[in-house]
Structures are given as C-alpha cells and as structure tokens.
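As structure tokens, the structure follows; a few thoughts come after it.
Note that one protein chain of the assembly has been removed; the remaining protein chains are unaltered in position.
Moving on to chain A:
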Amino acid sequence: MKKLNKNFWVGIIAALAFYGVVQVLLTTGIFTDVTRSMLLLIGVNIMLAVSLNLITGITGQFSIGHAGFMSVGAYTSAILTLDYNVPFVPAIIAGGLLAAVFGVLIGMPTLRLNGDYLAIATLGFGEIIRIIMLNTEYVGGASGLSGIPAKTTWTMLFLFTLITVVVINNFIGSTHGRACIAIRENEIAAEAMGINTTRYKIIAFTIGALFAGMAGGLSAHTFYVITPGSFNFLKSFEIIVMVVLGGLGSTAGSIVGAVFVTLLYTYLREFPEWRMIIYSIVLILMMIFRPSGLLGKTKFSLGKFGKKEAKANDAISENSAP
C-alpha cells in the first residue's frame, strides 16, 4: 500500500514539474501561440484517447462513436457559457455529465451487441448526434457556434487532463477495472465468475463518455468555433488511431499515441498535399512492424507517466526551437 502511494506521488510531482516548465516557457514567450494551441490540442486528445481506451482497450467494446460524446460535451458547455453566462468550470463539467447521460442511454440498448455490430451501432449514434446538430437552428446548424470565449488555459487543461488520467487509471487498477479486463478477455468466463458484464460495460461506457464530453467542452473553449463537421466519424477514427497506435489497453500508450498523432498531424501541415499520404503510410508501417502499438500492453504507473510527459516535452521544445 505504501509502495502504491509512493508511486502515485512520484507521478504527481513529475507531472507538476512538467506543468511548471511549460508554464515558465509560456510566460517567458519561448513557446509561441502556435505551440500553445498545439499543447492544448494534445491535452484534449490525451483525454479523448485515455477515455476511449477504457471502453475499447480495457473493456474490449469497439466504439466508433466517441466524437459523438465529445460533440455533446462541446455543444452543451458552449451554450452554457454563451447563452447562460455559466462560469467555465461548471459548464465543462455539465457538458461531461450530459455526455455521460448519453453514454448510459446509448449503452443500455447497444452494449448487448458485440464486435462489429456494436461498432456499427456506435457509428450510427455519432452520426445521429451530428445530423441533429446540423439541423438545429438553435445551435447554428451547419455553421455551428462561434464566438465561444477562449477560456481554456494551459493550467485548466493540464488539471483536467491530469484528473482524467488519474481517475481512469485508478479505475483500471482496481477490482472494478479488473472486471472490465475480464470481460475483454473472456466474457462467458467473466459472467460465470460472478461479474455483471452488462453493468460493467455500461460503467466503462459512461466514464468514457463523461471524460470525452469534458474534452469536447475544453476544445470548444480553445478554438472559438465548433461545427457539426468537427465531430464526424473521421474524428472518432482519429481517436481510435491514437489508442491503437499507442497500444490497446495501455493508458500510457494512449497518452503517447495522442501526443504522437497530434504532433504528426500538426507538423505535416507544412506539406498539405502529402499530409494524408504520409499519415496513412505511418499507420500502415506501424501496424506491420508493431501491431501491439507503441507501448504494447504496458501497465500504467504514474512514475512512468512523468517520464512519458518529459519525453513529450523534449520533443516539443526540440521542434519549436527555431
């Protein structure tokens, strides 16, 4: 027990140190605004990847509707801050909670399905959300909502990301998380060993949706504008790519995957005509040479988290030096 606690505090301190370094670099102006928005994007993507990993990597339920939850959170929190002057943090949390409610509502009927069937059903859910937003005048239809106050600061984003990673990782490392892994490993045996599989699938789905919704809210308050198109199934696939690249079932892997995909995406912007080709080739090569992902099924410990973050930090400062 003491060991666990020590590990935990080492991780927290490492993460805070990383936060401090970035904060200094931001205030001194060494990090430009471009780097800053990339950092925010990385944070949002980490939240999305880690929460999807809980559903797909840990519980083994293949979901292509993650952008749908993100969309619910983004729209909810944006409307709250725009039209009702709700303070930033409660608005983000409200967005997450509504996304979680959707998680329960969608999870109850669809989680009876498995494999390909569940994937199609969640894809349908994501598209339904998008079409509803597209055709609702109140949320701006196709042009979406704009003028959302850019309230997502580096500090806020860091805190939300840290909470997401810590809470989800705590869940995975407990008997409840083991129940989810057992479902992934062998659903019939899990059920026969006394695990209420339906209940745990819904729990995983709901927790995943909660954090995806918060990530959506944070991203809406970063980029001023949200449109239904930014939450289409391609966004869902992008999150899946992060999780799979990092290593299905590994929280640390999801973090690395999110950082990797975001950096790749950002730096490939300089070659617009080659971007998607290079991106796709990287994916194909990854799957051929490292099918289990960058980190495989590496178990997550916060001690490691600090190191991973530091690495990401190095990569960022290296690239933004000129």
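Here is the rule we go by: contacts are C-beta pairs under 8 Å (C-beta built on N, C-alpha and C of every residue); 3 or more make two chains touch, one makes a residue touch a chain; residues count from 1.
The criterion applied here is as follows: contacts and distances are computed from a predicted model.
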Chain excluded from display, named as in UniProt, from "sulfate adenylyltransferase", "Spore germination protein A2", "Amino acid/amide ABC transporter ATP-binding protein 1, HAAT family" or "phosphoenolpyruvate--glycerone phosphotransferase": "Amino acid/amide ABC transporter ATP-binding protein 1, HAAT family"
Which residue of A:Ala182, A:Ile226, A:Ala252 or A:Leu295 touches the chain not shown here: A:Ala182
Which of A:Ile106, A:Ile203 or A:Ile226 contacts the chain that the document leaves out: A:Ile203
Residue among A:Met108, A:Met193 or A:Leu234 that touches the chain left out of view: A:Met193
Touching residues (missing chain, whole complex) on chain A: 1, 4, 8, 167, 170-171, 173-179, 181-182, 185-186, 188-197, 203, 297
